[in-house]
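Left out: one protein chain. Kept in place: all the others.
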Amino acid sequence: MSHVEVKLRVNGRVVVRSVPPRRSLADFVREELGLTGTHVGCEHGVCGACTLLVDGRTARSCLLLAVQLDGAEVTTVEGLTPADGLSVLQEAFRDSHALQCGFCTPGMLAAAHELLAENAAPTRDEIREAIAGNLCMCTGYVNIVRAIELAAQRLRAA
Amino acid sequence: MSWVGRPLPRKEDGRLLSGRGRYLDDLVRPGQLHAAMLRSPHAHARIVALDASAAATVPGVHAVLTGADAKTASRPIRPLIPTAVPLDDWCLAVDRVRYAGEPVAAVAAIDRATAEDALERIHVEYEPLPAVVDPEAALRSDSVLLYPQLGTNVLWHDVLAYGDVAGAFARADGVLRERFEIQRYASTPLETFGAIAEHDAGLDAYTFWTNDQRPGLTLTILAESLDVPQSRLRLLTPDIGGAFGNKRRPAYLLVCALLARRAGRPVKYVEDRLENLAALMHACNGVMDVELAYRADGTVLALRVRDVADEGKNLVSPAQHNLIKLGNIVNGYRIGAVSYEAFSVLTTKCPSGANRGIGKPFMCFAIERAMALLARRLRLDPAELRLRNYVGAAEMPYTTPPGARYDSGDYAATLGRALERFDYRGWRERQARARADGRLLGIGIATSVEPAGTNLASYELITGRRAASGSAEAAMVRVEPDGRVRAALGDPACGQGYETVVAQIVADELGLTPGDVHVDRGFDSSTTPWLYLSGNYSNKFSVTDVGAVLGAARAVRDKLARIAAHRLESAVDDIELADGQARVRGVPARGLAIGELARTAYADVLGLPPGEPPGLEARHAHQNPLAQPVGADRTVRSQLVFSNAAHCCLVEIDPRTGAVRLLRHVVVHDCGRELNPLIVEGMVHGSTVHGLGAALLEEFRYDASGQLLTGTFMDYLKPTALDVPDIEVDRLEHPSPFTPLGAKGVGEGGSIPAPAAVASAVEDALAHLDVTVRALPITPERVWRWLHG
Partner (left out) sequence: MRGRDDSAAGVESGPVKPAPFDYVRARTLDDALAALDADSKILAGGQSLVPLLNMRLVRPTRVVDINAVPGLAGVRARPDGVLEIGALTRHTDLLASTLVRERLPLVAAATAHVGHRAIRNRGTIGGSLAHADPAAELPAALLALEAGVVISARGGERRVALDDFFVGALTTLLGAGEILRRVEIPDPRDAAWGFAEIARRPGDFAIAGVAVALHGARGQSARARLVAFGVGDRPVRLRAAEAALSRTAPTRELAARAAAQAAADCRPVDDVHASAEYRAHLVEVLTERAVADAIGRLLA
């Protein structure tokens, strides 16, 4: 099992690493890059906790091998966070109390980010559809839906 | 105006939203190894031989531990109640496995993948034994036994009677008899359970980082099993990714500790999801036979219950599911006589344990189902039948026959508000019109008490002696030398926002803002004040934790006042704390900043009042006075204060496929004074969805050989955002007279009644077919079978 070199951009920074082929992208960003904002919840692609953005689209990082990402642009929750403070979406999550334990939150933010990039005025049904691949055990989703709705409003007003 | 009661956004959220939270798996100790566990493929088998020697030779492996090693290197884990014959329960299976997924060996290696490689090199020879999966079968005298030396699978059997049960049944106009079942399910926090253990060979001391939600009890077990004084153990909790009762398994901490000692390096073990689903903790499945003796007007005179709790292989906390529902088995109803027969029985399944609402969802399902069926039998509106039987607001505090004291609330008003919010009458009309169009709409009601605070004295009913009792928690408040405030609590937060709520409480006492008060994240046994009873369980924050925080904050407040009075040459009683200052009431100009008083307390100690010791810190432990020993008449306060909730839900059934769609779900709850309404409402949403999952989707299903059939998130179905509606929440606020701020438990008033409400709604949609919902989850196939006879 020889290591394979990959070169990719993570949160805008070029990263070159030699990795064993069996290492998942989730383990790669967490363990090799120290980006522990990406959480691992099931490792079989159902819970959505490890969702991040690959070339602007959401992906389960437990279902990607790090070696596949050669040449890709990966954005984690750390990359979605402004240098100072929080993004409009993150602030809407806080104001709406859209998180409790916070473990699903980075994946939810990735899903919401993708939705809002494509749809500036999503309906509640569209929001629910967009986050249906991300399990949350704490909030019953109610406040997450409200937060994304609020973020969309604020982004439109801005 | 006080900070308590305001819907403040949380202090925790900034770090959690930006990926800067620190959860267990984010922690890295120098030289840390990763553990993996080999688990039994059999539900029940004798371990004939186990050879792990090849695993130790895999490059990257640093330590291997088998059950035989654990038996040599540690002591058995002490159960909460002793069994008739002592049953040795080590951290890894020895000689015999008793559920599919029970760990038999563990490996620590440079990474998890290598540890899993090494597991494949461990050879175990099993002699399969028959499984016992059905609790009723496990009760029988000819059953396969998990522990032959015990002679039975039954850990507790008793009949407890309160009041004239036989007389009430004799006097009754009718008796309703039904059998209900509840499936195994769990809250499955999104973060799995785990721990890191580090051994200091020089001191023979251990440090644990873990997301264990009950560190007080766990520390006691660790010290006993590792045979070291508690003074040489340290346990810390980081941010915890949800818990709901599930996050506890002292055995895994012991495995890490023993591996760490062998390897001479820190060892981390984090469950994977398959291990979590198969082996951590399920709520007991069970069977309940309910008999209601009633008068023709619907008044319920007496209740007789036979309650079988299927513990799986749970030796740690047996009978918990029975004891915890005993006091409140009458739910919110004034039922004068109660007979409760308890069975707590072992089966060859995953250990059971605490799960959001523990035991009460089944209590509520059975009692509310019975009330719905009684209403149908008597041709009464289900709401009306409940109103005729509720404990009245004027009767508070009301003591149930088994001894629980319902402290405050107006159950009729809670239901009334729910019906109003739901537009119950309007929907009854719309339902009738839809029915005429061939659409099957159903309306379901369920109401429940929601207890908080556990009193372990209830175990005396089983053992005849008291080992642990009461409900208590400890806290610390400290004004640091720079005048900033720090607080700590023996109860590690698992998503409930304690850093915010504790700051609100302390800010009110010290005349500060919540922003001035830092609350320690999690628990650290070397700095956090704690008790054996410390932990995040049983809805207990409002019952004990608030008192501990208030006590500590008030002690610091009093000391600030004494120092200020001395410095300002004023009477202590004239000092008030406000706006970051201690000042003389009515003379705002005469004041000293908290920081200045802190400087006095820590640095300029000659400026202190005579006899006043330096420092500005207080620790306080609060014991809720409601906890009492078991009464001579076997009455018991297994739980202490009681919130209540009413759910009203609307479903539509596809008449051809049986698919159930949740259209609306209204919750009105009363948890006394709401300390932070934003957090309270969020917990009600989430808790309700736990109940909706149990109602329609979730089930740990076993086959007859004890194999779990739903062991992945593909088959164990959690509700997604598309499976549940926006939960509509409203509230009443009847403060408890028995808690320091009048607050009560919150977080279970959703999960307890929701399954019963959905069951009633489905039954209502199928009213023309005279269907009775006796079990969960209500799958489309079950509904289809009702629809098609």
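All chains are identified by letter, namely A and B, in their written order; residue positions are counted from 1 within each chain.
Here is the rule we go by: a contact is a pair of C-beta atoms (placed from the backbone, for glycine too) under 8 Å apart; a residue touches a chain by one contact, two chains touch by 3 or more.
The structure presented is a predicted model; accordingly, all values stated were derived computationally and were not measured.
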### Summary
Given A:N11, A:T38, A:T51 or A:T139, the residue that touches the chain left out of view is A:T51
### Query
So which of A:L86, A:A132 or A:L155 would be touching the chain we can't see?
A:A132
### Summary
Among listed residues A:R22, A:R124 or A:R156, the absent chain is touched only by A:R22
### Query
In the complete complex, which positions of subunit B touch the hidden chain?
36-41, 100-101, 111-113, 116-117, 119, 272-275, 278-279, 656-657, 659, 697, 701, 707-712, 714-715, 717, 719-720, 722-723, 779-781, 784-785, 788
### Positions on subunit A contacted by the hidden chain, ascending
1-2, 4, 20-22, 24, 43-46, 48, 51, 54, 57-60, 62-65, 67-68, 70, 111, 114, 129-130, 132-134
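Keep in mind that, in the parts below, only the chains that are shown with their structure count from here on.
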### Query
What whole-number Å value describes the gap between the mean CA coordinates of subunit A and subunit B?
30
### Contact set on subunit A toward subunit B in their complex
20, 22-23, 30, 35-44, 46-47, 49, 76-78, 81, 86, 90, 93-95, 97, 99-106, 109, 124, 127-129, 131-145
### Query
Okay, in this complex, where on subunit B does subunit A touch?
9-10, 12-14, 16-23, 25-26, 113, 187-192, 239-244, 272-274, 494-497, 678-679, 681-683, 685-690, 712-714, 718, 720-722, 724, 726-727, 750
